[in-house]
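With one protein chain withheld, the remaining protein chains of the complex are depicted in position.
Think of it as A, B and C in the order they're written, each chain with its own count starting at 1.
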Amino acid sequence: MMNDPFARIRPWFSGASLLWPVLGLLTLLVFNAIYAPGFFRLELRDGHLYGTLVDILNQGSKVMLLAIGMTLIIATGGVDLSVGSLMAIAGAVAAVLVTQAALPFAAIVGTTLALTAIAGTANGLLVAAVGIQPIIATLILMVAGRGIAMLITDGQIITFEHAPLVFVGNGHLFALPFTVTLVLLTLGVTSLATRKTAIGLFLESVGDNEKAARYCGINTTLVKVVVYAFSGLCAGVAGLIATSNIKAADSSRVGEMMELDAIFAVVVGGTALTGGRFTLVGSIVGALLIQTLTTTMYNLGVPPAVAPVPKAIVIVAVCLLQSEKFRQQITSWFGRRQA
Amino acid sequence: MSEPLLNVRNVTKAFGGVKALDGVGLTLRPGEIHALMGENGAGKSTLIKVLTGVYTPDDGAMQFDGRVIAPRSTREAEAIGISTVYQEVNLVPTLSIADNILLGRQPTRFGFLRKKAIKQRAEVALARLGLKLDVSLPLNACSMAEQQLVAIARALDIQAKLLILDEPTSSLDEREVEFLFGVLRRLRDQGMALLFVTHFLDQVYAITDRITVLRNGAFVGDFAAADLPRLKLIGAMLGRNFEELESADSDPSPAITEKRATFLEAQELGKRGVMDNVSLSIAPGEVVGLSGLLGSGRTETAKMLFGVLPPDRGSLSIAGQRTSIRSPRQAIRLGLAFCSEDRKSEGIIPHLSVRENMILAMQASRGPLRLLARSEQDQIAAHYIRALNIKTASAETPIMNLSGGNQQKVMLARWLAMQPKLIILDEPTRGIDVGAKAEIEKLVHSLRAQGMAVIFISSDIEEVVRTCERVVVLRDRRKIAELSGAEVQPNRIMNVIAHHDE
Amino acid sequence: MKFSTRSQNLPLYATMLVLLALFSVASLRYEGFFSTRVVANLFSDNASLGIAAVGMTFVILAGGIDLSVGAVLAFTTIFTATLVQNHNVSPFVALPLALAIGTSFGTGMGFLIQRYELPPFLVTLGGMFFARGVAFVISQESVGITNATYDKVLEFGVPLGAEASLSATALAFIVFLIAGAVLAHFTRFGRNVFALGGNENSARLMGLPVGATKISVYAISGFCSALAGVVSTFYKGSGNPADGVGFELDVIASVVIGGTLLTGGVGTMAGTLTGVLIFGTIQTVLNFDGRLNSSWLRIAMGGLLLLFILLQRFLSRHTAAVR
Partner (left out) sequence: HAADKKLTVGFAQVGAESAWRTAETESIKSEASKRGVNLKFSDAQGKQENQIKAVRAFIAQGVDAIILAPVVETGWEPVLREARRAKIPVVLVDRGIKTADESLFATLIASDFVAEGRMAAEWLAKKTGGKASIIELQGTPGAAPAIDRKKGFEAGIKAHHEMKIIASQSGDFRRSGGKEVTEALLKGSGASVTAVYAHNDDMALGAIQALEEAGKKPGTDVIVLSIDGVKGAFEAMVAAKLNCTVECNPLLGPMAFDAVEKALKGEKLPKKTVVQDRVFDSNSAAAELPNRRY
């Protein structure tokens, strides 16, 4: 038997190689270093770090959080379209509570997250117990959830100045936006929970071969319900951030199309949509990749209407980079030219 | 002697660091049935995949019908006249049986499928193998053996110069094997060349003209079957003496020792649309066989006991307690284990490592939070890799990269590691080489000695007779007889199956 | 003991039953609902959706996904509108050109997916961005079409009773649905698509033309999206680069509601038609009701979707159990 020196740390990065998405991200950063002066400038203001890189972390926090939950769902072979609407619900509930109820902040956050987790559980039950295809099961909540959020805010944009809630999306901790802490915390807890227990193994088994996993005695229904509930929770946190960010609950717009960004982040990060092996770190890299891309477009002054074109090119380029077949072909061309 | 049809020289193929084939040669002549033999992981399937364009060889040359070939896909191989049945049944489970047989070459009129003609041709193809099925049923309604026959029927349906069969008989019982051999002989007589992989020595001698032996990816030799006695063949395959294992072969069925309290007692279990009726009881230290023709309901019985197909009538008690098992989880909690015959769709978790596959059931029974210590996992993996002689690059290799027989051994390890009170083995020796087969028989004996109850399902009646002290015979989804002690004889079982009604 | 031979069709029948139930209840509740006009509208209003869904069905059956349909539709509408309106190109030139571009675009994506084994989700997401961006490069504003040929097509209609007539767009939908059904269910190519989605590896080992089939389904989807765009220009008499945002989800949803498995290999064209009609009928019902505000409208839409999917599950399970 061969000795595998990385055997111990490998599970933390399992799934496809992280190398390629990271390389994609680095390329983008290098590009910015050349074409966007000031991209890497960081200054300390009032004890806070300030600069484009910080913005990327801060703005990207929502997709990163969604991507963490989404990774686990995708690992089981599912998908969650409802996260954007769940963000709206979270924002609506929190905003209404801070403006209309005299509750301690912890209770408000608790209620909000409990609600989105319950909504996620409902998704999970539809998928795992009723057996509806994930895309449809979560589409239902995607459509209805936004209606519920709008109902809660009565179709209005609810603004607030509630200091703790404002802090969630705008505050700073350790010189960095508080959202970074939230992401790291969620990532840390999720990584530990999946790799220091057998949960990760169970998720991968269910996604890779559900029937075999069931025959091994894994409660596949429970596993699925839990990941959807967890994704609901992540969406709740992301919703709080988004709402706090603009100090307003914008039920009809918040989180729109973010489900696609989250799925994109996960897939670019190296977790296959077909389920099985997953990598949380990869998804985070994927999320940073899209956020950097968006910021790059702003910085270069690409007209918004045509901005999708360079975006498309980057996406396909990163894909090709990840493709072993493509790399082989490039090497063979290169080899032939030399010969 | 006629010109060779296929001439393979010096083929080499490596996967990462593993050399699956190392300078292998193979010569086939028209009108010959040729066996490819070797231990699990010797490289047989890899050689076949190289021949048929699934893998590109790293080195070597292939000549077919006088021309140099380098097929890049199965499709190309078929086009030049090589038809193949791969080891794992490679069909599309969601399509109908007829579709599976004729996919890609359905009769058409003006570009449209002729459904009636398709149905007919599929039925004819199956009838050649002595099989009568409703060909409009989806393939996933078929048992493993039926699927295997469908795959063979598909390969037989085209006019090829060379037919390759990678373990076609692993799920078949004698009757089907006879049918198949009849067909193969006829094809040989028509001048077709056949390449054939099996781990059943009897079959090798019954039908083949020549034998090529591989060992550890290397070419050992090409022999005329008549010049190669069994023992020499085994010696060539294993590279060592086989006397000890041979002795296990002739072990008589051990007499029933003292009667112990029944562990599991099933009475008149049945499930609408699945099983009519089966009763069965088993005590610790007992090995009970389930026998019957294909489709008789052996697998279904196992699945009813294991909670995969919870029965809707009858009663079940375990260790004297009335229970009903509604899910595999519950079955496992009660001390049952079930090693499925369909390792591809019900057994392996393909992308997970050998280690993870082995400890999965054990971990599941501990629950998600109490993770088995990594050192313990490594230990278990190392233990079973050694104990079952599993050929793998490392315990961290994804199981899908293992050869079929080695995957099967990992599945066994998964359930043995659980130390269950009752283990149901559905075709445990499917695709396992002679050496390992004997080892597994020994293993069953030692499990029995440890007081484990074993339900043993196998299409190989000899094997059932060798291992089991009692045999429950099924037919048409119901129990028709139970034989024990001296009655456990191949002839008796065959007789019961054949002449029950009369 | 004999097994039902057609158990795999149960979900389809259940879905059709659900559609029927939905339609009957609505007819009883809303005045004017039970009319040929509503039925004709259902087909013409959902013609683009339906045609794109035909293409999507092939992609999903083959185990893939195509997120670019909405953007390709938008590109096609603005491309043809600009040519016809601003450059005086005859529709007989512009439309085939648009269809050819859509098909090549799909082929290109299919090639990337097949040749380099890229995930379809990402490639078609890239395709979506690309087509959308190019649409805006052509024109940032919507362009109306005034053209004699267009008017002629618009006036065309197969009369259905006194009130209603089946428009050209509706006819195009029906014709392409039938063509799609024939291709999917009555040709070798169709069977290969099913096999590819059922198990790609097996399909390869069975010697099927996996690569060509894979590329073809994306080509078909590209063609259908472009055709949906063309139909949309007839439906509206205009082209708009911002058209069809979120359209891909509607299309995927209709296909999947129709019983096609997102994992590939299982589904029917008839199911897709049913899915599209269920989708459209829910919308029509809500429009007929007209009493809900924006929030409740969304909740009702989700609720109805849930109700019908549960009903569909229940029916197909129940009937299976009874057999």
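We adopt the following convention: a contact is a pair of C-beta atoms (placed from the backbone, for glycine too) under 8 Å apart; a residue touches a chain by one contact, two chains touch by 3 or more.
Just so it is clear, the model here is predicted, and its values are computed rather than measured.
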Partners of the unshown chain among those that are drawn: A, C
Option from A:Ala248, A:Ile263, A:Ile284 or A:Val316 whose C-beta touches the chain left out: A:Ala248
Selected residue (touches chain absent from view) among A:Leu18, A:Leu273 or A:Ala305: A:Ala305
Contact with the hidden chain (one of C:Asn9, C:Ser35 or C:Thr149): C:Ser35
Contact footprint on subunit C, counting only the chain that is left out: 30-33, 35, 37-38, 41, 45, 48-49, 136, 140-144, 146, 154, 232, 235-243, 245-246, 280, 283-284, 286-295, 297-298
Touching residues (missing chain, whole complex) on subunit A: 36, 38-39, 41, 45, 50-52, 55, 59, 150, 155-157, 159, 170, 242, 245-248, 250, 252-254, 295, 297-301, 303-305
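The rule is simple: only the chains that are shown with their structure count from here on.
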Of B-C and A-C, pair with higher C-beta contact tally: A-C
Centre-to-centre distance between subunit C and subunit B (centres being mean Cα positions), rounded to whole Å: 44
Multi-partner residues of subunit C (each touching 2 or more other chains): none
Of all residues in subunit B, the ones touching two or more other chains: none
Residue numbers on subunit A that touch subunit C, as the complex places them: 77, 81, 126, 130-137, 139-148, 150-151, 154-155, 252, 257, 260, 263-264, 267-268, 272-274, 305-313, 315-316, 318-320, 322-326, 329
Residue ranges of subunit B in contact with subunit C within the complex: 54, 73-75, 77-78, 84, 86, 90-95, 99, 103-104, 106, 108, 111-113, 134, 136-138, 141, 154, 273, 276, 477
Parts of subunit C lying in touch with subunit B, wherever the complex brings them together: 1, 3, 5, 8, 182, 186-188, 191-192, 194-195, 198-199, 201-209, 265-266, 323
